[in-house]
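One protein chain omitted, others in place.
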Amino acid sequence: MKEKTQVSDIDRSLYDFRYEEDERDYLGSGITPEIIKEISEEKNDPEWMREFRLRSLEIYNKTPMVDWGPSIEELDVDNIVTYIRQKSRMNTDWDDVPDDIKNTFERLGIPQAERESLAGVGAQYDSELVYHNVRKEVAESGVVYTDLESAMHDEKYADIIKEHFMKLVPPTDHKFAALHGAVWSGGSFVYVPAGVHLDIPLQSYFRLNAKGAGQFEHTLIILEENSYLHFIEGCSAPKYYEAGLHAGCVELFVGKGASLRYSTIENWSKNMFNLNTKRAIVSEGGKIEWVSGSFGSHVSYLYPMSILNGKGARAEFTGITFAGEGQNLDTGAKIVHNAPDTSSYMNTKSISKSGGISTFRSSVTVNEKAVGSKSSVSCESLMLDGISRSDTIPAMDIRTDKCDIGHEAKIGRISDEAVFYLMSRGLSEEEAKAMIVRGFADNVSKELPLEYAVEMNNLIGLEMKGSIG
Amino acid sequence: MTKLNKLPAPTYGWLGVNYAERELSDNKAELVSVSEGSLVKADITSDARYELSAQENKELTVIMYISDEDKRVDVSAKAESGSKLTVVQVFDKGARTAAQLTADIADSAELRLIQLYIGGADTVSEINPVLSGYSSSFKADIGYLLEGEDKLDINLIADHKGRKSISEINVSGVLADTSDKTFKGTIDFKNGASGAKGAEKEDVLLLSEKVRNKTVPLILCAEEDVEGSHGASIGRINEEHIFYMQSRGIPEDKIYELTARSKTDRIIKLIGDEETVSRINKTLGRSDDDE
Partner (left out) sequence: MQRNDTMSELLKIEDLTAGAPDKELLHGVTLTIGTGETHVLMGPNGAGKSTLGCTIMGSPEYRITGGKIIFDGEDITDEPADKRARKGIFLSFQNPIEIAGITLSEFLRNALEQITGKRMKLWDFKKKLKAAMELLEMDTAYADRDLNVGFSGGEKKKAEILQLLVLEPKLAILDETDSGLDVDAVKTVSKGIDEYKNRTGGSLLVITHNTKILEALSVDKTHILSAGKIAAEGGAELVDEVISGGFEKYIVGK
């Protein structure tokens, strides 16, 4: 029971708003300006941020719920405050972490210390160390990588944050963007100066876990001209929170000729409503590459959007979604071509199993100015049984003739021939199917750093065994 | 305003593709039933209501030439087992129409749909075949040629319920001037439609920088053993194509002319009926023997 000794209390002082059980009545249903003010005070917000939060709350109260997509009826929107106040309540005891998650850690081969850290149970061990090392190397290159809250109080960055914060995803965007604006907390700020090419990927999970934040985190990344960054968000181990709402926000500003790769392997625990908003705006000659794997959560709405605002800007989106039992994952991407000679490329795969629902949803908009633009979308879905569901809902809105827009989609199942072939070489049916599914997912795994690709493949293996979820 | 052409699985509201809103009056036309004969032609210039039925193992072809403004054309069709029902609908220039075609396709029956929209001013057209029978099939070839301020909204939903049912949807068209087109095509595999196959394709040639094209191809699937696909290609003619044709001496404007024409020619060839074809050619300002 050596592991047990490493379990310690999380530092509650940082994010726990001190709303104890007995305060529940006071909070009532819905969020009030008072609650927001209290959050703001707790975080020692600058004045503009306090106002921003309050304005966002007004917008939140006025904005209707989405009228498309998976049902989020089970989400108690009227009592959304419950989710907010429980935000930091990652499990306090390793024993309370559900077995399926423990098993997943086990099978993924994640060290005990890190498991506990990921589950929000333990203090930070290896990851904290690694994080510090990363930070040293990064700092030497002139890159700023810090948490948004402290950056906001640093006079060097205060203005730049005020200038960019929720400008790309305004609180008016949708109800949960407004909620985010009101209650956001934690997250990363990355600033890459002109011409800096950062070779090592920055990994946000060190950050997130270091602070125990994660449900309403805000990520703001600014790349100046001709810089390069690979940012990796999350990891393939499940993050478990008791209360199941995640409404994070990611804003990426890609400067002229700059290139940003943003990779996510998301594996929220399966009680989570993941209503995340991610958006990038790309200047002339710049490039955004999204690599996205969605494995976790109960319900997801996730469509990273790329706004190609400068001539020759490019966007690539590579995604995989695996929906198992009890999951309804509505994922895809949005592309807006706003300037001449812009190009976009989307390649997605989705898998549905054991009653899971996966939906690929996308939009490609080519505006009048976007002459000479090209877009190519390809999506493929795999049904692993007859009780699951897989929908494909793409849309293209084209407003100029001088463009070349292609789209293709396929849906089907694993071919019996392929399974038979592999079985004839000695694989069991389960292994054969897992192998085929891994092959199906290789559009994403080959875009990931090796250790993540390995973890993702393990994850697929686990899902195929049906031992989790 | 009435909401028509509802997308069976709504998506982002700001795209404006979830439905089409139009002023709609009641369809007061008397119901016309057609189930006898092999070829029936109808010249539709006002509200119309049809009930078509291809009887067991029989073949029936109905050609509807729809012209003149502001009308509703509602067709309810039934292809009984083993039958083949062919429905040809030509929407003439200026035919501001709210059209609806629903169909039930029984075991081994086929619904063959051929539609040509020549302009159409402001037309909303919904097509909803239900492939309820074993091995039932739906084959649609749809073409459009829009210019000026033409506006067209098509919502096609193929519901696969029967085992081994097959749908094949081919759409091609040309948009010029400030025309505005929305094509929503859904293949919906219901649970139980094992062995079903559905394929959908749209090919849009854009000829003016002021056009507006929306393409929304859905596949909904609740059955494992199916094969579904859709494809769309929108824009100008690609460079490789142009080079190939130019290398045979054909100048660029002629390449566009030929290609644009090929989109409607494809549909005209399928219609076959001489009288109808000649009427279409007249509308298009072409002579019949101008091959």
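Going by the order they are written in, the chains are A and B; count residues from 1 in each one.
Basically, contacts are C-beta pairs under 8 Å (C-beta built on N, C-alpha and C of every residue); 3 or more make two chains touch, one makes a residue touch a chain.
What you see is a predicted model; the values in this text were computed from it and never measured.
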item	value
Partners of the unshown chain among those that are drawn	B
Absent-chain contact - pick from B:G16, B:G148, B:P251 or B:G272	B:P251
Contact with the hidden chain (one of B:K78, B:R112 or B:K263)	B:K263
For chain B, the residues touching the chain missing from this view	172, 203, 239-252, 254, 258-259, 262-263, 265-266, 291
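By definition in this document, only the chains that are shown with their structure count from here on.
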item	value
Distance from the mean Cα position of chain B to that of chain A, given in whole angstrom	40
Contacting residues of chain A [partner chain B, same complex]	67-68, 334, 359, 361, 363, 368, 371, 381, 383-386, 388-413
Chain A-facing residues of chain B, complex	9-13, 15, 17-18, 175, 189, 191, 194, 204, 206-209, 211-236, 238
